[in-house]
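All protein chains of the complex are present and in place, except for one that has been dropped.
This part shows chain A:
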Amino acid sequence: MTDTAPNLLEMRSITKSFPGVTALAGVSLVVREGEIHAICGENGAGKSTLMKVLSGVHPHGSYTGDIVYQGKKARFDGIRASEQAGIVIIHQELALVPGMSITENLFLGNEPRRRGSIDWKSAQRRALELMEQVGLREDPDTLIKDIGVGKQQLVEIAKAFAKDVKLLILDEPTAALNEADSQHLLDLLRGFRERGITSIMISHKLNEIEAVADTITILRDGRSIESLDVKADGVNEDRIVRGMVGRELDSRFPDRTPDIGEVFFEVRDWTVRHPASDERMVCKGSTFNVRRGEIVGFAGLMGAGRTELAMSLFGRSYGTWLSGRVFKDGKEIRLKTVADAIGHGLAYVSEDRKSIGLNLLDDVKTSMVAAKLSKIARRRVIDPVREHRIAEDYRAGLRIKTPSVDEGVVKLSGGNQQKVVLAKWMFTDPDLLILDEPTRGIDVGAKFEIYGIIQRLVAQGKGVVVISSELPELIGLCDRIYTVFEGAITGEVARADADPEVLMKQMTATKKSPTP
């Protein structure tokens, strides 16, 4: 690749908004032919949205700005249109059919035909060629579910070649891969570069980006901050981190004077295995503690294992428990079921309120009391008056905007739904609340209120654990922050030392850094 290589793609001041949020505000991106271009940014910075605009998932007309591809203005109205132009996107969640063979997957929707039926002979031959190109040595008749994630990724890339790819986009390609598979994939990308195929790579793994990328574009808060030429600018990980987090922390948090007591909750050597894989550990000997009146944060990138840690603690709701002990008020407690966990005063507010946090058929009041019905029942019969009163109290106390507590939760806005979930778990009167991404997808005003609720809870002497992908949120809210990387706790940072660069470094550390 030379500096004189022509631009393959130019995205000019792309702006895309959703009701209530501006996801992209004038983002520009220039990709030269034959390079590996990395896009970096925190969760929610707009990387995925930008790629969706490029691939036509958000069709032409739903955004403003221009896409110039191969020197011409492009107007993709769907994935098919962008694929015809040679742009293929490979998502984090692979789009393969597990019960079909490699060949069948490669030509799914694109089957070679001969007189009305599928020409398996030529499909087989083509499949072998494509697999050769991506360095995949397998019997093409092997079923997808019988090969590992790394090889599945290769099938996905081979599928892109079947469509005559010119611009390959990889969204977090190595997130689910082990070291060796990641290395193979990066080598493959370098090989593509030799052959003149352009790649765009979205990744959180800064060491990989540093190793393979030619150019890096950094996004932050829906804006393109800068474009770095890796060789010329002497870019290293620190430089990328600075670009990703370099923003001022404004006062988006209510005032609070922490009143922190002693340690009352402790987890030691918590090790949990992935539910589907014997070798993958989602928690590797995690040890942490929470004090009364303390807000403890868990920082980490997506897939680092924070949710898995929380859910496996909450009545073994995730993975297979291997070892580790939990202590509360100095005594060991056993949390084998969710009922045990609730009984011992734990509450877990899940990351995904729609799919696992709420029953969307319920109304506001039934949702609020769902986790501790015994509190409103006499001899197992529910007292509707008490239920109603409690719901009304929470509605007023948390300022939930709903016409009545009989309204279906599905009709509430995201922020109000989140408050209903908070009410549901506050109703169980927990000592330790674990909040997983408590402000995801809700607007700034509601965020502020939820921070206020969290602070009121710790003021009552409860402990709160906050898992969040937004570093400013953790820094503004928490008294102490643990960093998690690939299932292991890599560091512990006190409020005074918490700073985005420090956290980001520990969150992306490949080696365990010394605990302060």
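One rule holds for everything that comes next: a contact is a pair of C-beta atoms (placed from the backbone, for glycine too) under 8 Å apart; a residue touches a chain by one contact, two chains touch by 3 or more; residues count from 1.
In this text, contacts and distances are computed from a predicted model.
Asks: UniProt protein name for the omitted subunit, picking from "Chemotaxis protein CheA", "Xylose transport system permease protein XylH", "NADH-quinone oxidoreductase subunit M" or "RNA polymerase sigma factor"?
Replies: The correct option from "Chemotaxis protein CheA", "Xylose transport system permease protein XylH", "NADH-quinone oxidoreductase subunit M" or "RNA polymerase sigma factor" is "Xylose transport system permease protein XylH", the UniProt name of the unshown chain.
Asks: In the complete assembly, which of A:Asp66, A:Asp362 or A:Asp393 touches the absent chain?
Replies: A:Asp362
Asks: Which listed residue, A:Leu136, A:Ile342 or A:Ile467, touches the chain dropped from view?
Replies: Of all options in A:Leu136, A:Ile342 or A:Ile467, contact with the hidden chain holds for A:Ile342.
Asks: Tell me where the left-out chain touches chain A, residue by residue.
Replies: 18-21, 23, 43-44, 46-49, 302, 314-315, 317, 337-339, 341-342, 348, 350, 354-363, 366, 370-374, 377, 380-382, 384-385, 388-389, 406-414, 417, 424, 440-442, 469
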